[in-house]
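For this depiction, one protein chain was excluded, whereas all remaining protein chains were kept in their positions.
Here the chain labels run A, B and C in written order, and each chain numbers its own residues starting at 1.
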Amino acid sequence: MAGSGYGTLFRLTTFGESHGPAIGGIVEGVPAGLELSPEEIQQQLDRRRPGQSAIVTQRKESDEVEFLSGIFEGKTTGSPIGFLVRNNDQKPADYDEMKDTFRPSHADYTYEQKYGIRDHRGGGRSSARETISRVVAGAIARQVLNGLGIRIEAFVDQVGPLRWKGEWKPELAEVREKNPVRVPDAAMAEEMEALIREVRKDGDTIGGCIRCVITGVPSGLGEPVFDKLHAELGKAMLSVNAVKGFTIGSGFDSVEMRGSEHNDLFLEGGKTATNHSGGIQGGISNGMPLDFRVAFKPVATIMKDQQTIDNKLEETTLAGRGRHDACVVPRAVVIVESMAAIVLLDFHLRNKAVKW
Amino acid sequence: MAGSGYGTLFRLTTFGESHGPAIGGIVEGVPAGLELSPEEIQQQLDRRRPGQSAIVTQRKESDEVEFLSGIFEGKTTGSPIGFLVRNNDQKPADYDEMKDTFRPSHADYTYEQKYGIRDHRGGGRSSARETISRVVAGAIARQVLNGLGIRIEAFVDQVGPLRWKGEWKPELAEVREKNPVRVPDAAMAEEMEALIREVRKDGDTIGGCIRCVITGVPSGLGEPVFDKLHAELGKAMLSVNAVKGFTIGSGFDSVEMRGSEHNDLFLEGGKTATNHSGGIQGGISNGMPLDFRVAFKPVATIMKDQQTIDNKLEETTLAGRGRHDACVVPRAVVIVESMAAIVLLDFHLRNKAVKW
Amino acid sequence: MAGSGYGTLFRLTTFGESHGPAIGGIVEGVPAGLELSPEEIQQQLDRRRPGQSAIVTQRKESDEVEFLSGIFEGKTTGSPIGFLVRNNDQKPADYDEMKDTFRPSHADYTYEQKYGIRDHRGGGRSSARETISRVVAGAIARQVLNGLGIRIEAFVDQVGPLRWKGEWKPELAEVREKNPVRVPDAAMAEEMEALIREVRKDGDTIGGCIRCVITGVPSGLGEPVFDKLHAELGKAMLSVNAVKGFTIGSGFDSVEMRGSEHNDLFLEGGKTATNHSGGIQGGISNGMPLDFRVAFKPVATIMKDQQTIDNKLEETTLAGRGRHDACVVPRAVVIVESMAAIVLLDFHLRNKAVKW
Partner (left out) sequence: MAGSGYGTLFRLTTFGESHGPAIGGIVEGVPAGLELSPEEIQQQLDRRRPGQSAIVTQRKESDEVEFLSGIFEGKTTGSPIGFLVRNNDQKPADYDEMKDTFRPSHADYTYEQKYGIRDHRGGGRSSARETISRVVAGAIARQVLNGLGIRIEAFVDQVGPLRWKGEWKPELAEVREKNPVRVPDAAMAEEMEALIREVRKDGDTIGGCIRCVITGVPSGLGEPVFDKLHAELGKAMLSVNAVKGFTIGSGFDSVEMRGSEHNDLFLEGGKTATNHSGGIQGGISNGMPLDFRVAFKPVATIMKDQQTIDNKLEETTLAGRGRHDACVVPRAVVIVESMAAIVLLDFHLRNKAVKW
């Protein structure tokens, strides 16, 4: 297909550039008759919004979503839900410099190479502002999944070298939402916040990790052989801006383990004693919690001068500038959850077709 | 779609269980007029084949591919290529025990849960034998990509705790093929081989990693925003049996880096001084080598007794058995390369549609 | 997929109900660097607009399209084009009756059966107002096709029993646009117009046919075996509201012909002496004009009382009402052309992938 759509039965297609008139999308396959809560959707958008705390970008974007179809008297009709969010904080003059200069580790150069033309303002189509549409669709999917008892919780578990290795419990969700880093540990939150402030003071940025734990997933979701549940989750996460890695369950740690140690032994009833599999065996959910991690690189926009090239591929210098995040993970937690919700609802719907 | 197909324009659909009559597939979108070398295809299959060295499974499978369509007088016609490989070494009696018992960390339980029925013999559809079809399609794609100057080289860079951290160079391909582990370093190969033998002697298995470097990729491959090149590569790799993680470029190491350190500064002409991006920016190739890593868990079949459950979800013991690999990565190198070839050719064809 | 999207590489996804806030869509796969003329797009929309002549519905809809993305400084960027048209002439009170009553030969009953809920106002999602989005996407596709020398011309060739059997010539396009029926013959236009007026006076409606001739199509478009060019054109046309039949070339007339009479004999150079094939052989264009016909049933909304049932499936009477067309074909000409343009551009892009 054409690249801006995701999903088979529950499907999101998005449009929009960061400095065009609006960004938005179409959500197909929303089950009919669902009482949709616009407040919950806005609440999820607010978790992604710039300016929500002192450690994220201070750009002012209201990010209010307008629904254009698919909802009638507060309920979904089964017809596609069209929606948009207007782009308000447009200061295109800010971006004049980017017209002729390729920012290092951004998509400026590759879009120019691919299309021979690009909307240079704020990254255009490659801007992370596109993820607004993912959060809207994810928030819709989540409301359906909630009704099925599926609970999706992501949280920051690493910022730079600081890693939280505690055990996740549902009640930690509250702790997580109370600190601006979205790590489920108040003490660690302070450490991480201090690090992010320090990095920002340097005019620099830093990477981080998000872990996601999903409980209440019935066994049977996922389609062999190419559309394995974790393969699709991996694609969904890797399609998010700045993501460099994805692991499920034991991930790269499994490499050093022996089979006798790694195998998840079954307990009476079907649960397993350990969960190195991350809730998935052979690409299909086994009823244990899904558990995966996503690595985010440091944001490419920094406040330092950098050597780069211009449209003629000749050397030039790019001045440090911008109102960007020093660390992307606090705002990306909801994006990870949203993509997970989109994938899970799609597989839930696909799974209905299996039995006669 | 239905889960057993992969790709948009260049597309592979597979069928087959490990102990059914045959496994095989259909490759659609093969460019017309390509002089196809069956020898090269068989050569790639031989790199995957059991019994090729002392450290892999000693099952006897000839794995000879029969082509059924799409080739006329040695050339591709643009019509789909149907192919099959007969299953010869069927000893179904070996698998009687698996009929009523779920093997830990295999797909037995999840298939049973999803479908209410399963072909228990050797894992059925979930068997890694299915990857034969991927190697056939990958070998076809590779012949097209070779003509475009794209060279795909994967190699083992870790077995258990032993990691090769050398610098990859194309000439190391030869070194890699000369040792049974497929690591591009003769000394490290000996160490790794010794470890695998030791693990096998214990009746156990161990994990490993494969790194893949692809040179000659033009800039412009990959489709924003969901079908980013590395997102699709990630899905392709995560769909391979036993894979638990995927990273592109700096991967999880990026988490601890600062932006000023991580950014790939442009050099005159468009190349970059470093390649933390792994050859991809904004989901689109930038002309630098693609560079990714794939984590494989230890094989789940071990020669030790394990606690597990039966069809009634009651506890039972599974006796150690089988003729499986003690470490899967030596044979998986060609599978990684094959999936990469399938993804790249598909994106190459899709990219042709961009310019008017 | 999910039903509201169409196309593989050039792809339209639509949203919107007739009496919701807006209808619109997303067009993916628009080739980059195309100088897009908004005037031409609006011009095509005007050919579909209500109120354009005395014989079509007098509803007042301005149908002005707002583009939200994918266009930068007047040129396409290769990113998806999001667009919307606000719904202005909403008189929901007009539709109170439809809340509990199923209109005969409309989609009220089937939507209720499928979804258990429906937006009853003006047909909701099933309203022909959705075709606005098709005209927008078609007008974009047409501008690309124009640059390739492909010219798409549809026209009314039948209203009720009145059929124009003249020979189509490109210069007749002007004649067609000069009469409100859009038949390429001034005398026939008067006859047809009189018939439509008479039918409307009766409070009734009448069916009609549209023929479409496309010149300049290169040979090679179309994909065997399921995605034959005429199969996809057929689906595209049959997906338009009120369409009951589709024929290519000789169509149903071929049934009474003999092979010796029907075969299109080749002339030196590759053209054929006749064009019973309608420009397609084996599903692939042969360089001759594409030539197909589309049958439209009489509009279901009439000014007469009709026996019907209510939500409880009990008998009731539906009063005649509405501001609908007495014959849909004059306004449907541009819809047929638009769907043809969408199909052709998609196949043009897909065809680029065939040769190595």
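Remarks
Throughout what follows, a contact is a pair of C-beta atoms (placed from the backbone, for glycine too) under 8 Å apart; a residue touches a chain by one contact, two chains touch by 3 or more.
These numbers were taken from a predicted model, which means no experiment stands behind them.
Between the chain not shown and the residues B:50, B:70, B:138 or B:184, the one that touches is B:70. Considering A:38, A:74 or A:147, the position touching the chain not shown turns out to be A:147 (whole complex).
Summarising the interface, chain B meets the missing chain with residues 1-5, 7-11, 13-17, 20-26, 28-29, 32-33, 66-70, 72, 75-82, 84, 114-119, 124-125. Hidden from this view is one chain, which touches chain C at 1-6, 8, 14, 102, 104-107, 109-111, 113-116, 125-126, 130, 158, 160-161, 199, 202, 204-209, 219-220, 222-228, 230-232, 234-236, 238-239, 241, 244-252, 254-270, 272, 276-278, 280-287, 295-302, 304, 306-309, 313-315, 350-351, 354-355. One chain of the complex is left out; on chain A, the residues touching it are 8-10, 29, 31-34, 78-79, 144, 147, 224, 349-350, 352-356.
Convention: only the chains that are shown with their structure count from here on.
Taking the mean of the C-alpha atoms as each chain's centre, chain B and chain C sit 46 Å apart.
In this assembly, the C-alpha centroid of chain A lies 26 Å from the C-alpha centroid of chain B. Within chain C, residues 8-10, 29, 32-33, 78-79 each touch two or more of the remaining chains.
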